[in-house]
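Shown here: the complex without one of its protein chains, the others still in place.
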Amino acid sequence: MLDFFMGHYAYWFTIILLAIGLYGMLIKKNLVKKIIGLSIFQAGVILFFVSVAMKNGATVPVKADNLPVSEVSNYLNALPHTLMLTAIVVGVATLGVAFALMINIYNRYGTLNEEELLDKIQ
Amino acid sequence: MIIAFTLLLLFAASDLPFRGDPDNQMNQEVSMTGTPVPGNYYIQEAYHDAHTPNIVTVILGDYRAIDTLGEQIVIFTAGLITFLLLRNRKEGEEDDE
Partner (left out) sequence: MTNRSPSPIVLLGTRFLSPYIMVFGFYVIFHGHYSPGGGFQGGTLLAAALLLIRIASGTKLAQLQFKDYLARPLAAFGVFIYFGTGLLALLMGGYFLDYGELPIPGLEPAYLRYWGILIIEIGVGLTVMTVLTLIYDNMVKGEDYA
C-alpha cells in the first residue's frame, strides 16, 4: 500500500493541477482567468511528462566521466525533458498571442466578461 | 463533469507504472511490439555521435532538429502575430478618424 502511494503520488498532484486548470477554463467567466486556467493545465501536463522521465538511482542526462554511458540506468530518460523544454517556451509565446487577442477584444468591446461579450456581439 | 474527469484520470493513473522504477516499460531495450526504444539509444550513442556530453542538447539539436525548427518557427510566428494584431488596430483607428 505504501509502495503504491509512493509510486503514484506525483501523478495525483498533476491530476489535481489538471482539474484546477479545467475548472478555470470551464467555470470562470472572465477571459483572463480562462487563460490562467489554460496555463495551469499546461503546467500539469509538463510536470506529468517530467515526472514520467524519473528513474531511481539515475542522474541528470549529462555525461559524466565516472558513469559509463553503456549502463542505461545511470541516466534519466532525456527524451521527455527535450520535448518539455521546447513546450515551455512555445507555451510562453502562445500566451503572448492570447493576451494580444485579449487586448484587441478589450479595446473593441470594453469588456472581458464572456456573457457581456456575447451580448455585445449580437 | 470536472469531478468525473478527475475520477477518470485517477482511475487511469492507478494503472500507471511506479514513478522512478528503472524497470518500467519505457526504460526497456525493446518495446512490447519488438521495436527498439529511442530513449536508450539516445543515452548510449549521443556522446559517440556528437562528442557532446549533454544528451538533451544532442537530442534537441541533432536527432530532433527538424522538430526544433518547427518549434522555432512557431515562436517566430507567435511574435509576428502579436505584432500584426496590435499594429492593425492602430492603423484601423487612424482610418476611422
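Chains: A and B, in written order; residue numbering restarts at 1 for each.
The rule is short, and it goes like this: a contact is a pair of C-beta atoms (placed from the backbone, for glycine too) under 8 Å apart; a residue touches a chain by one contact, two chains touch by 3 or more.
Keep in mind the model is a prediction, meaning the values are calculated, not measured.
Within the full complex, the residue among B:Leu9, B:Ile43 or B:Leu60 touching the omitted chain is B:Leu60.
In the full complex, chain A makes contact with the omitted chain through residues 60, 62, 85-86, 88-89, 92-93, 96, 99-100, 103-104, 106-107.
By the touch rule set out above, chain B reaches the unshown chain at residues 48-54, 56-58, 60-62, 65-66, 68-69, 72-73, 75-76, 78-80, 82-83, 85-87, 89-90, 93.
The criterion applied here is as follows: only the chains that are shown with their structure count from here on.
Look at where the CA atoms of chain A average out and do the same for chain B: the two points lie 11 Å apart. Only residues 3, 6-8, 10-12, 15-16, 18-19, 22-23, 26-27, 51-52, 54-58, 61-64, 69-70, 72-73, 75, 77-79, 81-82, 85-86, 89-90, 93-94, 96-97, 100-101, 103-104, 107 of chain A touch chain B when the two sit together in their complex.
Of all residues in chain B, only 1-2, 5-6, 9-10, 13-14, 16-22, 24, 26-27, 29, 38-40, 42-44, 46-48, 53-56, 59-60, 64, 67-68, 71, 74-75, 78-79, 81-82, 85-86, 89 touch chain A in the complex they form.
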